[in-house]
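Just below is one structure, and these are the notes that go with it.
Yeah, one chain of the complex is gone here, protein chain that is, but the others are all in their spots.
The first chain written gets the first letter, and so on, giving A and B; residue counts start at 1 in each chain.
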Amino acid sequence: MKRTGISRFLLRQAGKLALLLAASCVITFILVSHSPIDPTQAYIGADLLRVGAEQRDAIAEYWGLNDPPLQRFFFWFGSLLQGDFGTSMIHRAPVSEVIADRFLSSLVLMITAWVMSGILGFTAGVTAAMKRGSWLDRAIQWYCYTLSSTPTFWAGLLLLIVFTVWLPIFPVGLGTPAGVLAEDVTWLDRVRHMILPALTLSITGLANIALHTRAKLIDVLGSDYVLFARAKGEEGFVLFRRHGLRNILLPAITLQFASFSELFGGAVLVEQIFSYPGLGRATVEASTRGDVPLLLGIVLFSTLFVFTGNLLSELIYRWIDPRIREGQSI
Amino acid sequence: MNLRKKTLGYAIVAFVLLLLPVVLSPLLGSEQLATHLTARNEAPSWSHPFGTDWLGRDMFTRSIKGLALSLGVGLTAALASGLIAGTLGLMAATLGKAADRFISWLIDLFLSVPHLVLLLLIAFVTGGGVKGVIIAVGLTHWPSLARLIRAEILQLKSSEFVLVSRHMGRSRWWIATRHLLPHLWPQFIVGTLLLFPHAILHEAAITFLGMGLSPHQPAIGIILSESMRYLSTGMWWLAFFPGLCLLILVRSFDVLATNLYALVDPNRSQE
């Protein structure tokens, strides 16, 4: 009975995802095909003066830009279904390859930041709630509220000024040192280039989880069961370990999984500032230079990424929370 | 001095801070924005509190004008989003099951693409510029507020005082104006106010990424993105002050909205 419950859940999620992606495809395509931007021109870019009308037509023909929209949509959608996302105009390479390559380097950055912001944010939230009303609580709250009003890219710029210009500890950017062959790059170099972007991403990302954890723990501390625990003589750390932790850890973990959307957005900004060659930077290039196939591919891929986070968050809830896990057996 | 007086005080201070750039911007002439080759790359001083840039333009004037622009763009976009959210939330809660399901699905759809990617996509599609930025920001900030309003109406509709009124034969209009609106107004106003900080931050973000306004407009995002080229030469003031101003602006909005909310929300009025 439980088995069928979970498989039915997964099946429903798969249906939801398919519908979601299909809808994204349609909407994105409609948006792009009504856009005032001429893809041919975007493709040619700076070479505009040297390209004649004939060449332009040839390019438009090559990309299938002269076909009616519906035909173009089904052509594009059909290729998508076969796993062909088209060819990126900037990178002159298949979109799927570009995304896979860039995503791997983004993933390292995002996971580092995600884990750091999760742990730091959770600890800060717990500290604030346990010391509610103290100067420490006020400092943590002030920090979180200020950070949630701070433009991520500005925080990144400040770190850049402090750690590369004033105290030249870290390199200015690029995922790898300049002038070194790719195979000569050590993992240590990669780490050195990743620290600042990851730090930026985590100090701005922890505000949400910290404030949420603080509010949740204050709720828990005001609950009947904590009141009863206090009446039973429990206090301080024992009280937190027995009743606080188990009641706030799950919401915190699921919230963190549900924050993939902000994580991706943060990565876009941070990669731009630190010239980190990830998917975020590819997104900015695709949209500022009009690389339509790549942009469409990224929209779909990032949708999948966010969906995965939400799905994991829900699965963890079902797996850990006894009220759902054992709820069916009664 | 009790808590409510304090709350009101914070809200007023925040409001005044918000008005500052709007009032100051027209007072500062465009003369300060002209190129002064004799006063290039100056660090902050009494005559140029935020320093000057590589063209000798006064960074204080640029920042204030940028803030006024950000405020304008943010306000317009947030209002548009508030309107969309109000309309869709209302429709979802009142037009029956099919409409509710469709709108709820639409909300999920908008939340399923990373916000920044969606912003870039829409700004790209509309061709950038002030118009593009406003459309992009306005079209992407409504889902959470729409969801909130829908939930609020559904809860109100099933609350006892509304059910009693219905049994007493009150008309839909009577119930809507006497019961629903008084509860919804504060939620809607504060909810829209809370959209402003996000709207302004996102406006700055896509401008920073190069999607938005033309380089001649002194928007904060553009100022910051230009400053990147000069940071390695140690001109920290180019990035520091404009960003700080933006931070204070956004924070003021947050303080204003949350304090107003604390005053109108009955659940928190005893804190």
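Methods note: contacts are C-beta pairs under 8 Å (C-beta built on N, C-alpha and C of every residue); 3 or more make two chains touch, one makes a residue touch a chain.
In this section, contacts and distances are computed from a predicted model.
**Q** Leaving aside the chains on screen, match the unshown one to its UniProt name from "Nickel import system ATP-binding protein NikD", "histidine kinase", "PTS mannose transporter subunit IID" or "3-oxoacid CoA-transferase subunit A".
**A** Hidden chain, UniProt protein name: "Nickel import system ATP-binding protein NikD".
**Q** Out of A:R242, A:R289 or A:R318, which is the one that touches the chain we can't see?
**A** Considering all chains, including the one not shown, the answer is A:R242.
**Q** Among A:P68, A:G83 or A:P322, which residue is in contact with the omitted chain in the full complex?
**A** Within the whole complex, the residue contacting the unshown chain is A:P322.
**Q** Among B:K5, B:K97, B:H167 or B:H216, which residue is in touch with the absent chain?
**A** B:K5
**Q** From the list A:F77, A:W142, A:W166 or A:F228, which touches the chain that is not on show?
**A** Of all options in A:F77, A:W142, A:W166 or A:F228, contact with the hidden chain holds for A:F228.
**Q** Would you write out the residues of subunit A that touch the absent chain, in ascending order?
**A** Counting over the whole complex, subunit A touches the hidden chain at residues 223-225, 227-235, 242-243, 246-247, 250, 321-323, 326-327, 330.
By our rule, only the chains that are shown with their structure count from here on.
**Q** Using mean CA coordinates as chain centres, what's the subunit A-subunit B distance in Å?
**A** 22
**Q** Provide the residue numbers of subunit B that touch subunit A in the complex, in ascending order.
**A** 108-109, 111-118, 120-127, 197, 201, 204-205, 208-211, 224, 227-228, 231-232, 234, 236, 239-240, 243, 246-247, 250-251, 254
**Q** For the complex, which residues does subunit A have touching subunit B?
**A** Checking each residue of subunit A against subunit B gives 20, 23-24, 27-28, 31-32, 34-37, 145-146, 148-154, 157-158, 160-161, 164-165, 172, 260-262, 264-265, 268-269, 272-273, 283-284, 287-288, 290, 295, 298-299, 302-303, 305-307, 310.
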